[in-house]
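For chain A:
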Amino acid sequence: MKKALIPLALALSLALSAQAQAPALARPKIIVSAAASLTDVLTALKPEAEKRIGAEILLNFGGSGALRKQIEEGAPADVFFSAASEDMDKLEKAGLLEPGTRRNLLSNAIVLVGDKSVAAPKDADALRTILESARLLAIGNPDSVPAGRYAVQALKSLGLYPAVEKKLVLGGNVREVLQYVESGSAPLGVVFLTDAMTIKESSPIAKLYQFPDGALTTPVFYPIAVTASSKAKDKAAALVKFLSESPAREAFVKAGFVVR
Partner candidate 1 sequence: MIRARFTKALPLFELDVDLEVDGSTAILWGESGSGKTTILECVAGLARPDEGEIRLDDRLVFSSSEGIDLPPQERRVGYVFQDYALFPHLSAEGNVALALQRRDRGRAREYLERFGIAHLARRRPGLLSGGERQRLAMARALAVEPRLLLLDEPFSALDHATREEMYTEFLRLRERIGMTVILVTHNRAEAEALGHRILELREGKLAEERP
Partner candidate 2 sequence: MSPLGPILLSLRVAVVATTVTLVVGLGLARLLGSRAVPLKFLWEALILLPMVFPPTITGYLLLILFGRRGPLGKLLASMGMQVVFTWAAAVIASVVVSLPLMYQNCKAALLGVDGRLEDAARTLGLSEGRIFRRVTLPLSLPGILAGVALAFARALGEFGATLMIAGNIPGRTQTVPLALYSAVEGGRTAEANLYLAVTTVLAFAVVAVVGLGEARSRRPRRGRDRGDAAFGGRS
């Protein structure tokens, strides 16, 4: 098996050379597991945040559910910034959060998007009409996508769910929902306000209606917290503080979030 040793040695040396780079960056670092919808805004805030807290920040983006599972299995995340309260609740119950560090940092609104040519509904009746006449309504899968869960909540509380129940198209994530609507596969879709803000000027679709806050039985929260297993709790807490103040606040507002 001598021949096997050469490529194996090569692989190991490659791997080790990569690891060897790490000590050079002996700066403290923290890992932030954040919801994918926060990608743009957090990436933009990263340089300033790193300066402020004096540590390197590694951003780990994903679906809130997957991020939560990673933390449950002991993944080394220092901060969890979720797009749904449920995931944070589960971690809190399991004792995986550092007590006293949880904050509801942001909020978001639920909106209806559709073709620009459609007249934006001004009230609940107009909304009902437009929903009833639509062929399909695209929303995120309520089982896995927070925006989908909130969409169902809003529709139910406004008494509109029965009208659309049979014509729902479920997307695996918000981007899929937007794509369904943009490509014309579904005439209407429900997403977060922040997602609607990413629609380009040149797109054929636009935001048509923003569901009132009261329509949601559980308000949309983007909670943030430091994990109990974090080995850099002070830096993590510093980051949470940074994100709740200016200039972070302005950046979030600009992206369409509601800052608490």
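Heads up, the rule we're going with is that contacts are C-beta pairs under 8 Å (C-beta built on N, C-alpha and C of every residue); 3 or more make two chains touch, one makes a residue touch a chain; residues count from 1.
Inclusion criterion for the candidates: all candidates are chains of the complex that A comes from, given by their letters.
Nothing here was measured: the structure is a model prediction, and the numbers come from that model.
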| item | value |
| --- | --- |
| Direct contact with chain A in this complex, candidates 1 or 2 | 2 |
| Complex contacts: residues of chain A adjacent to candidate 2 | 1-4, 7-8, 10-11, 14-15, 18-19, 31, 33, 36, 39-40, 43, 58-62, 66, 69-70, 73-77, 173-175, 178, 198-200, 229 |
